[in-house]
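What follows is a set of notes on a single structure, which appears directly below.
Some chains omitted; the rest stay in position.
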Amino acid sequence: MDTDKPLVGVIMGSASDAGVMKGCVDVLKEMKIPSEVKILSAHRTPEQTREYAATAAKRGVQVIIAGAGWAAHLAGAVAAQTTLPVIGIPIDSSPLNGMDALLSTVQMPSGIPVATVALGKGGAKNAAVLAAQILALKYPPIEEEVSRYRKALTLAASERIDSWDDKER
Amino acid sequence: MDTDKPLVGVIMGSASDAGVMKGCVDVLKEMKIPSEVKILSAHRTPEQTREYAATAAKRGVQVIIAGAGWAAHLAGAVAAQTTLPVIGIPIDSSPLNGMDALLSTVQMPSGIPVATVALGKGGAKNAAVLAAQILALKYPPIEEEVSRYRKALTLAASERIDSWDDKER
Amino acid sequence: MDTDKPLVGVIMGSASDAGVMKGCVDVLKEMKIPSEVKILSAHRTPEQTREYAATAAKRGVQVIIAGAGWAAHLAGAVAAQTTLPVIGIPIDSSPLNGMDALLSTVQMPSGIPVATVALGKGGAKNAAVLAAQILALKYPPIEEEVSRYRKALTLAASERIDSWDDKER
């Protein structure tokens, strides 16, 4: 595992999605997984999106995470150009609270899957965790990070278990 | 207006959409508007879809009609590659009754519109009528066809106005 | 192309829709497409709406853009009175986030299409772009504007491609 080359490509459809996507990038950093971040639009920069997706594997990228709102085609457009696993984050930036982005991302036709996670910030974090779980199958250091992350999550949640009760009484 | 070259490109995401799309092709034929029909998938044949969209204007196509179901990206993928008007038909082929196709087609981001019509067969007919209305601005024979079509529609509807009442009494 | 006469008629159902519709008018101005703007209600001023729609073609209008919220009938009411292409913008002004306006605008019956774009401000801009794409088939200066607009859109998006990444690192 060459720590200089990005293993995960993180892309988003618009600069306005950066606030949501930061959750994704932060988790990747926390797990020390090298990544690259780009703003690419399936509709406004289709050539660059295609080029990015078609060359990702050659450049060493192993998982692509794509976040987009509205008629969110980004993850699907990328999945059409590569056989790397593509994770889609539907972003709730439209008046329809993200139902449009969710259906546009998850309802992919037979043969070209997108691994879709939850809407918005929670989904952005989970996309990073899912990418780590995929890479952990191959890279023992990432497996350790995933294991550590889950234990910390459980521990933090466990410590909270009686806290509210105590406060209340 | 060269009647040999297609003015309208009709594409669909899957052979299973052909039943719905026939309504579109039939109206174009009825109005004597030359068209071409192709099955192109934004996800399974992205290169051909891109090539088709990027070269359509040069080949004389002036309006593109794209029908697709599920996470229906076809119309949007085409719209990203051309500045010709693109009409999208959301097809109700998924368990969600086409709500996924409707939102995936209509909720396009700023700058790249898709002219979306109704779901399914009714939308397929209307896509052809809309294409004809657009071409009618430029081609007087098509303007005549559009005018004739509308009059026939109104006449047929007018003749029905008292029919049910008569039957009932 | 007589630059004094409006080629595009922009109408909206209520004065409260003006904020959303400004995005449409601004894009038309940017592309130097002469337009006229009116507040017309399918329900409160049906006669004026009908008169407007029925006489639009004679006055030189070639595309009508109609924005409305709630049970948005404006675009459909206009489409029933003219064979000009009618573009509908569903506005998200009701408690249902515009789902009512979207379905009321797009689900038109067979024979009378409305070219529906996305909800709200993004849709308003796209309605103007779509009108320009339609007029570009006939008017070379507008074709040039459309081409320039798309290139500027792509360029602006391209310049952003690495921006967030740079900021982050």
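Letters A, B and C mark the chains as written, and numbering starts fresh at 1 in each.
The rule is short, and it goes like this: a residue touches a chain if its C-beta (ideal position, glycine included) is under 8 Å from a C-beta of that chain, and two chains touch if they have at least 3 such contacts.
Just so you know, these numbers come straight off a predicted model, no measurement behind them.
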### Query
Since all chains share one sequence and 3 are shown, how many copies form the whole assembly?
8
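Keep in mind that, in the parts below, only the chains that are shown with their structure count from here on.
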#### Entry: Topology of the chain contact graph, where touching chains are joined (line, ring, star, complete, other)
complete
### Query
Same or different for chain B and chain C, when you check if over half of the residue numbers at their contact belong to both copies?
same
### Summary
The distance between the C-alpha centres of chain A and chain C, rounded to whole Å, is 35
### Summary
chain B to chain C, mean C-alpha position gap in Å, rounds to 19
### Message
Residues of chain C that contact two or more other chains, please.
### Response
118-119, 122, 153
### chain C partner contacts - residues on chain A that touch it in the complex
12, 15, 18, 21, 25, 36-41, 44-45, 48, 70-71, 94-97
### Task
Please give the residue numbers of chain B that touch chain C in the complex, ascending.
62-63, 83-85, 87, 102, 106-119, 121-122, 125-127, 129-130, 133-138, 143, 146-147, 149-150, 153
### Query
Residues of chain A touching chain B in their complex?
13-14, 41-44, 46, 50, 70-71, 73, 76-77, 79-81, 94, 96, 99-100, 103-109, 111-112
